[in-house]
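Questions regarding the structure given below will be posed in turn.
For this depiction, one protein chain was excluded, whereas all remaining protein chains were kept in their positions.
Coming up: subunit A.
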Amino acid sequence: MDILRFATAGSVDDGKSTLIGRLLFDSKAIFEDQLEAVERTSRDRGTEYTDLSLLTDGLRAEREQGITIDVAYRYFATPRRKFIIADTPGHIQYTRNMVTGASTADLAIILIDARKGVLEQSRRHAFLTTLLRVPHLVLAVNKMDLVDYSEERFEEIREEFTAFASKLNAPDLTFIPISALLGDNVVSRSQNMPWYNGSSLLHHLENVHIASDRNLVDVRFPVQYVIRPQRATDPALHDYRGYAGQVAGGVLKPGDEVMHLPSGLSTRIASIDTYDGPVEEAFAPMSVTLRLEDDIDISRGDMICRPNNQPHAAQELEAMVCWMTDASKLGPRTKLTIKHTTRTARALVRDLHYRLDVNTLHRDEAAQSLGLNEIGRVSLRVTQPLFVDDYARNRLTGGFILVDESTNNTVGAGMIVDAR
């Protein structure tokens, strides 16, 4: 059994909560006491149906206002897979939350109300998921029961969305007509839509192939922590020096020739250690400890790669940045702390090339700054080289966060483009 992480997006009332509630309920991940609590609260508030959104809207403020503010994580499992849902709010004022939820997602479900068709917000959700490089996209055309399960309507929406998505170079795109309320095509294939030959939503979630979404080609091992037991008395451990970290790309094997950055020195992997014994290979997302054949001065923030396949050592970065605070703006000369893999440095914004209208994708080149939830193309200069890849090639070596130096808050998320 493996894990699929997925994010859900949709506008208010498209049926997101109903869909999640159904997936959780049908997979028995909602427990009786949770359901009772939700029923009680629904009754107290005079709602006539059981409002399943109360299961995910966990904060007092969310329940009081009846909206989802923050990302909520929900869990369920079937015999085939464990699922982690990042339930993200759909409003434009919560773009940053959607970006957060999408950053780790293997798949995103975008809900569309069959009666309303592709709206501005559907385009925004699709754009954000492709910007964050979520590898699989499902367009769930919901409320099919309200359009007489019409194949024509479904095809109309599919065509309109496909035309738009081609501009985004959206990855794997799947369309599924559903009724979240009545259950059509959610867990099992619907009798009401014999014209639909694809799989049910759950079947798709259980079977979509994700193992090869990770980068298994470019060896990238950001050194996280140096392990030195320093046991003078134990001959086996006396000289032990291991480089601990989580593999960010490629497949590492003992005996492989590797290169250390920033030194540029080459050596071989002596062994790949874990508490449970040495392993024959390591790949993302494994957390392991490397021992190397030669003594090289290596510390946290360094990178181990292959001599013939190195990331870019860059002090000038080009990136798409999503700004996440209303306390300040990002513009030329803004100074920030940048955290990329295990390395932290300082960054200076050199230029804001344009601000992107996330609804129309129009580029505003006259923009002077980015405010909360705005996304733009930025040039940064950093105080020490970062070992980067294009975000499109590797999300782990292409993504970074920006931290405000006075408040210590995380204020931006960046995705590297045109790494040089």
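Please note the rule applied: a residue touches a chain if its C-beta (ideal position, glycine included) is under 8 Å from a C-beta of that chain, and two chains touch if they have at least 3 such contacts; residues count from 1.
What we mean here is this: contacts and distances are computed from a predicted model.
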Record-based protein name (UniProt) of the chain missing from this complex, from "Glycolate oxidase iron-sulfur subunit", "Sulfate adenylyltransferase subunit 2", "Tricarballylate dehydrogenase" or "ABC transporter related protein": "Sulfate adenylyltransferase subunit 2"
Listed residues A:18, A:103 or A:122, member touching the removed chain: A:103
Selected residue (touches chain absent from view) among A:194, A:285 or A:332: A:285
Where the missing chain touches subunit A, by residue: 1-3, 28, 31-34, 37, 41, 55-61, 63, 69-75, 77, 81-82, 84, 96-97, 99-100, 103-104, 211-212, 214, 216, 224-225, 227-230, 237, 240, 242, 244-246, 251, 273-276, 283, 285-287, 289, 300, 324, 337, 339-340, 342, 395-396, 399-401, 403, 408-410, 413
